[in-house]
Structure formats: structure tokens, C-alpha cells
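Note that one protein chain of the assembly has been removed; the remaining protein chains are unaltered in position.
Chain nomenclature is as follows: A and B, assigned in order of appearance, with residue numbering initiated at 1 for each chain independently.
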Amino acid sequence: MSVRRRKKHLLFATFEDFDEARDVVSELKVLDLKEMVVENIELYSPIEHPEVEEILGEFHQPIQRFTFFGAITGAVCAFLLVAAAAQSMFTVQPQGGKAVIPLPADIVVTYEGTILFGVLSTLAAFFIYSGMPHRLRKYYSQKVSEDQIGIEVQMLPENKEKVRAVLEKFGALEIREVTQ
Amino acid sequence: MTDYSMKDIEWARINKDVLTSLESPRMAFWVVLAVCAFLVLCGAAAEAYQYKEGLGVALMDRPHFWQLYISNFIFWIGMSHSGTLLSAVLLLTKADWRKPIYRFAEAMTLFSILTAAIFPVIHLGRVWNLYWVLPYPNERTIWPNFRSPLLWDASAIFTYATSSALFLYVGMIPDLAICRDNAKGWRKKLYTTLSLGWMGRAREWLAFRKAYVLMGCFLVPLAVSVHSIVASDFAMSIVPDWHITSFPPYFVAGALYSGCAAIITLFVMLRYVFKFEAYMTTEIMDKVAKLTFAIAMVWNYLNLSEYASIWYSNDMFEHEVLIQKFIGPYWPVVWGMLLCSTVAPFAMAFKKFRHNMWGMFWLSLVIQLGMWLERFQIVSPSLASNHEPWTWAVVWPGTVQLTLTLASFGWFTMLFLIFCKMFPSVSMYEVKEMVFHRREASSRSEMEDLEKVKNDMIKTEEGLA
Partner (left out) sequence: MGLKRMLENWSDFRKRDYYENEPYMWGMAIDLNKCIGCGACVTACYAENNLPVVGEYHYGRGHAMHWMRIERYWDEPEGDADIDIKKDAYPERGAHYTPMLCQQCNHAPCEPVCPVAATYHSPDGLNTQVYNRCVGSRYCGNNCPYKVRYFNFFNFWKELPHPLEMQLNPDLSVRDKGVMEKCTFCVQRQRAAKDAAEDAGHPEYVEDGIIQTACQQTCPTQAIVFGNLKDPKSEVATLWREHEVELNRYEQDKTKDFRGYRIFEELNVEPCIVYMDRVRDTEA
């Protein structure tokens, strides 16, 4: 979300628990509505918390679409593999009086193909929508993975003090200032 | 939720406890690892001997074309279903008691599959041509035969191994981030690479949760289908007592059963070794034991009803094999199985027994023995009393087969030990979630109780006034 040439100004603060984090985010959103101060808010947490995440806004992550189309591709590919293999070895097809493309037998491999491609496409979607893999931010606090909640706010340098005031009002344990 | 235990555990303490388990191992660890490595080497030696001389050294013969290699294969694939049951099925049913224990169960799944994968390789007559079973394009346009249940096996096992490995890995990413934040040296590099830069951002968590649940949705039908396909190795043949329609669900039930028993074994071991008493509580053991008991009853029903339907079939071949199972040469195997897998699990009906950790440990070992015998009694008695009476023969597995069986246990244990020391065997972020939700639920119910008391007091006052 950053424009190439312009520098990003960030404040990264850690909080004790989700209630404080939720209050901070709400307050910042209100501030943003009134004065257009904040450009982006990110939430860092050791576990997910749907309430706070909702306040941050809509995240468009249609992972299910990937899964659906992946699964269908898998089914088609697996079935074609079986059918084509049988056709290519036609001379050995008379086996036990069975048909060339025995549907009962092919169902199994088709099923497995569906699942395999479904899983792989879900994984691909996960990587795409979570933005991973990426480098660790230098200002990332290790306390986030332990028991504190982190809020990262991106804003223009002139609004830094206002944002800092909001953060401190709700009891930020540590605030780091970053420019990149 | 009426179970509020574990709600007061500090998150920081969770991190500390689990990360301590990753520290330098004690002497006992190295001793056990050495023993397992030794068993694996013995197995490799036995396989080398068999490779050179031919499968006859395994004492298999006509009609016992299959014996321990196949029954071990089924046993290990079966054991792998536990992890999937615990992670995927209980994830979808939102059972929060699975959270402290599903990580090692899933690791067990992956390593069981890796152990099982050895057996189709070593049981082939011409191992060096193994790759012909895989569908790869070649200039003779020869492909494997997809009508064969063994090919369905290959595709199912491949899918299952890939999916389980990916599921385990994806579920571990937040934990690997925690390890990365607290590690030094080569470990830090390893965890940094593996955690892919996870920072716990909202975007990452949302994508993660969705993808994880979707993968779980796929893993549930996969687990059922994999063991059904393994069962169709038998069910699609015409051998008496193999050609049974209920074999696929019977095998799946047996797999879940032996898998749950294995979870109990590892539960008690990890709890003892790493001192995870706060996380692997007696309440959770109670629930796991109840689940195992339920599955034991399902398996027992399918097993006993199989005998009933054979008895009603009036098919002379099937009758012969059924009778021979109980009074024929393999009777110790069959009766041993019934004792260990049908009679023994009734101990879990008693609450006191369920809460006794070491009692459950020994019971789980007995159940696993029973299930191993069950796999053996599926393979050998049917071949011993097959259609053609002139070929009836009794063969007990020889040294080579038994060595390879033990080697497989050593291989599995070795992989699991290394896993426990490299990766967190308790899922830290899920336990934090569990603690968080239980705390909220408990404070909510406290508030409700206080409200009720207040209302009662008001009513009483009004009544007195």
C-alpha cells in the first residue's frame, strides 16, 4: 500500500489486551473520519480476534473461489489421466471382462485428484491473500508473538503527535517510531 | 462451556513452557534415539538381504503371497487417521479441547504415513522397478493400470501425505513465528525461513483461518477415502473373507480406533517427559478416552456384524475361512485381537480409570497390540484357507518380516523424537485462544451469576417490604 518514492511514517505501539486495542482502533477510525489523519492501521496479535479485525474494515479474501476451481480442475485432470492412460494402452485393456474406462474404478482416482488440487489451490490462495512469504518488519516486536497486541499506524509526519496522543491515552506499553 | 480449567494460564507462560521442550535434550533422549536408529539399521540390513536373495527369505509362499508387509502397511496408514480426526474433524466441530493435543497427533499422522510408505516398496518382488507404478510419460506410452486397487492406493497415499504435510505445516506457521522470535543460531535461521515472515497481522490471520478450515474440510473426506481405498485392496479381490462390502468402513473405524489409542500413548508420554500437566489435563484425557471408547464400540460392531453376515451368506468358502479363524492354526491371533480390542477397552467405561494416566497408557498399548493383531488376522487366515484346498498352508512370519516390523516402529519413533525437539509439540497459539475464550466465557457466566443473585436479592427485599 505504499507509493514507491514517498517515505512511510509509522508508529508501532504494543498494548496489554484486546479491549485496549479495540478502543484504540475505534478512536483512530473516528479521528480519521473527522480529520483524515490516518492512512493505514494494521493489527498484530498472537491470536486472531474477529471483533477487532472487523473494526479495521473489509478484507477481500475470496479464498473459496480458488478452492472451488482448483477442485474442479483436479477432478477433470485426474479423470483425463485415467481415461487417457487406458486408451493409450488399449491392447492390454481386456482384463477380467471389464470395460475400457471403468467408471467405478475411475471414481476413486478422480476423487483423490479433486482433493489434491483443492488443497494445493487453497494453499496458493492463502499465500496470495496473506501476502506471505515476506521479510520481517524491522520494528516488529517480539512481544506480539508472546502476549501483547501491536498496532501499527501509518500517517503523514505532521499528524504524528495526534496519533501518539491517542495511543498513549489508551495505555500503550511501548511506542516505536519508524520511517522507511 | 462448563469447563473453565486452564483459564488462568498466562500467555507468556504458555510460550515459555512449550519452548522449554525444544531445548537441548537430556541423555535419555539420545539413548532412545540410538536404540531406534539401531532398529532402523537392522531393518535396512534385513531389507538388503531380502533384496539380494528374493522374497522367499521372508518365508512367504504360495498361497501366502502377502503377509506382514501388507498388514504393517495397513496398520501404519490406520494409525495416521488419528491426527486427521483430531485436527480436521474436531476443528470443524469446534471442539476446543483438541487444541493442546492436535499438534503431536498431526505429526504422528505425517510420520505414520512416511513409515507406511516403506512397506509397498519392500514388499515388491522387483523393487528396482518400483517407479513403473507411477504414471509418468515414456516413449513406449505405457502407463500403470488404474483399475488396480493398488494404484488407487498409490494416488490416495500420495494425496494424503501431501495434504497432511501441508496441513501440519500451515497450522504450525504462527508457532514457528514464536519459535523464531525466541531462537538463536541455526534454529533461528530455520524458523525464519519456515515461518515465512508471519507477523500476526489481521490480514494474515483472516486468510490463515479461512485456508486452514478449508483444508480441514478437504482432509475429512480424504481420511475416510484413503483407508477405504486401502480396504479395497482386499475388498475388490475375490479371496473369501476379504471380499466383504463392509471392509471400507470397518477399516476406517479400525484406523480411527488405533489412531486414538496412539494419541493416548503419546499424550501420556509427552505430558510426563515435558511436564505439560497444565495443558494436557485430565479433563482432556477424559474426553479423548470417551472418544476412543465410542470408536471402539463402532469398530466392535462392524467386526462382529461382519461375522454375522458371513455366517448368513451360506457361501462355503467364506464359512470355511470364518471357522478356521477361530479354531484353525491362526486362532491365537484372532482371540488375542478380540481380547485386546473388544474386552480391554471396557475399562474406559469407568471414570476413575479414565483419569488414571498410567492406566490409560498401558491400556492404549494393549489396544494397539490388538489392532496390530487385527491387521495380521485379516491377511493370513484368508490366504491360508482360500478356495483351493490343496494349497492350504500355514505360514508364520519369519525373522526378516519381524525385523522389518520392529524397524518400522523404530523409524516412526525416531522421526517423532526429532520432531518433538525441533518443533513445538503443543500448539501455542491455539492454547492461547483456548485460554482466552475460556476466560471470557467464565467471566461472562460469573457476571450472569452475579446478576441473578442481585435480582434475587431485589425480589427478596420487595417481598419483605
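Criterion: contacts are C-beta pairs under 8 Å (C-beta built on N, C-alpha and C of every residue); 3 or more make two chains touch, one makes a residue touch a chain.
Since the structure is predicted, the reported quantities are computational estimates derived from the model, not experimental observations.
Interface note: of B:Ile9, B:Leu22, B:Leu39 or B:Leu55, the residue touching the hidden chain in the full complex is B:Leu55. The omitted chain makes contact with just one of the residues B:His123, B:Lys287 or B:Arg354: B:His123.
Listed here are the subunit B residues that touch the chain not shown: 53-56, 59-66, 123-127, 129-130, 132-133, 141-145, 147-151, 154, 233, 236-239, 383, 386-391, 393, 395.
Annotation for subunit A: contacts to the undisplayed chain at residues 87-100, 105.
The rule we apply is simple: only the chains that are shown with their structure count from here on.
For subunit B in complex with subunit A, the residues that touch the partner chain are 10-12, 15, 135, 141-147, 151-152, 155-156, 158-159, 162-163, 166-167, 170, 173-174, 177-178, 181-182, 192, 196-211, 214-215, 218-219, 221-222, 225, 229, 232, 429, 432-433, 436.
Interface of subunit A with subunit B (complex): residues 42-48, 52-53, 56, 59, 61, 63-64, 67, 78, 81-82, 85-86, 88-89, 92, 95, 98, 102, 105-106, 108-109, 111-113, 115-116, 118-120, 122-123, 125-126, 129-137, 140, 142, 144-147, 150.
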